[in-house]
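Only one protein chain is missing; all other protein chains are in place.
What follows is subunit A.
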Amino acid sequence: MGKKKGHNKPQPANSPIAPQAVPETPEKLNAIAEQLKSFSPKKGQATPPSTPEGSNSAPAAALPLATSTPKAQEKADKRPAKAKGKPEDLNDGDGKSRADIENERKAKKLEKQMKKEAATAKKKADAAAGNAEKPPKAPAKEAPANKGQKDAPKTPQQPSKPALKKHFASSDSSDSFNMTANGSKNVSFKEKNIQPSNQYDLTERPAIRVSSYFVHATPHNVHPAFRRLAAKCEFKKLNGVNELLLAFHKTLIEFVEDYNPRPDLPFSESISLDLQPQLCCLSDNGVHPFPQAVGNLIRLFKKQIHELDNTKEICDLKTYLKEWIENSAYYNFDLAEKAIVEFTISKLKSMAHRRILTYSRCPIVEKIILTAAEQFNDLHVYIVDDPNNGSRGKTMLESLSEASIPCTYGHINSIGYLVHQASVVLLGCSAILNTGRVVALRGSSLLALSAQAVNIPVLVAAKTCTFVDKVRLDEHLSTALLREPIETIPEDLVTALVTDLRIVPPSSAPAVLKAKQLGYDN
């Protein structure tokens, strides 16, 4: 799932790799050793050994802290850190351009400064290597106390969010989001010649090796709009894929608006490079995949970026991108919903008794019912709800009752009774897979199954932007941003998918995918 974001998954976050068992090739360690040799040893550190075993023994004498394995860890950490171009790392021959590294150095510099303020005085005293180790390891979202812990990328997200926002609020006010090389402040490099830490904090030592493609999300990488989006989702202000998609569109527009490209790269490359940390921040570096529809949007956005004509003016390009996002929002929300509502109502028209059974709250289904109520008098809605999952059906119940539509509300236990009363089942979905399987809120498949048992049709309102080219989904993995539990409904339980193109049988999902890909390639 991390492939979408264009970077490899990090090493499995939860696999317990023994601290000693970091496999380093001797050549790499030699390189590190050579580099270390050039540093002025501060704490009486002996010449760094060239093998992991050697490393275990030699510093043991030199370091105040007795454990030897962290030394290997540090080396291991240094290696990937180098690849990211730590500010203090003088070895910049790792494939990145000088300018890139300079940018990142400056970014890291500023981040480091902040972290230093929050760090203990002891680390400040260590100055050199200790500080150098800490900042690159931690994704910026982690609270300062959790800095070095790579092994629990999930946990930092939840508790530290409010703390995080506070933490970054101060930095936000100081400088606007600006990635230019010139915009950063000049910070004096005290730690130019770093060396591996002789005294470091155990809590900050990451337990596993960090992948070299790990992209750090620092407050200077990540636009505040994305962090706001993440916070909104965290606090359950955005319910469901629809609202999330809409908010995501707005976030992307803000991002493009504020974006200033790097001077040395063409616009499209620059913006795609800088889009990565944003997405990494939201999805925790691919550990949590994005919800399918959001992933679609991101992929198409990246495609648009890729196809940009870099010879044009930057403001033209930005306007083009913004227009594209706005169009996408318009087509997928205003127009698509209208079309789906129309199609469903044409189906409802031919029914003798309009008794609709629905599950929880889907905004499209709500729209359908509200529009249908204007046309038909004999509408009756049965709302099934799951009290364990937020009882969003109650919101639906309120809005429908306000429109004077007769409703019946029941919990999922009463599905056996309610399904006999209804004549059609109307469900929302968050994605449609290639085979026609429907990805929906947990509990929807119960409605579909019961409907099949009593022989009533099941209609699923699916926007074409939610069709994905996947065959199966890891349902037990929670997605980034949206933490609602989902499940898949088998395609033989669904009578029809009402899309904005036409009403299709679930087996025609690949045809819709083909059609829409062409549609986006305008």
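We adopt the following convention: a contact is a pair of C-beta atoms (placed from the backbone, for glycine too) under 8 Å apart; a residue touches a chain by one contact, two chains touch by 3 or more; residues count from 1.
As a convention for this text, contacts and distances are computed from a predicted model.
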I want to check something: the complex is missing a chain, and I'd like its UniProt protein name from "V-type proton ATPase subunit a", "DNA-directed RNA polymerase III subunit RPC6", "Translation initiation factor eIF2B subunit alpha" or "Ubiquitin-like protein ATG12". "Translation initiation factor eIF2B subunit alpha"
Among A:A231, A:L246, A:I314 or A:M351, the residue in touch with the chain that has been omitted: A:M351
Touching the hidden chain in the full complex, which residues of subunit A are there? Just list them. 347, 350-352, 424, 455, 457, 459, 492, 495-496, 502-505, 507-508, 510-511, 515
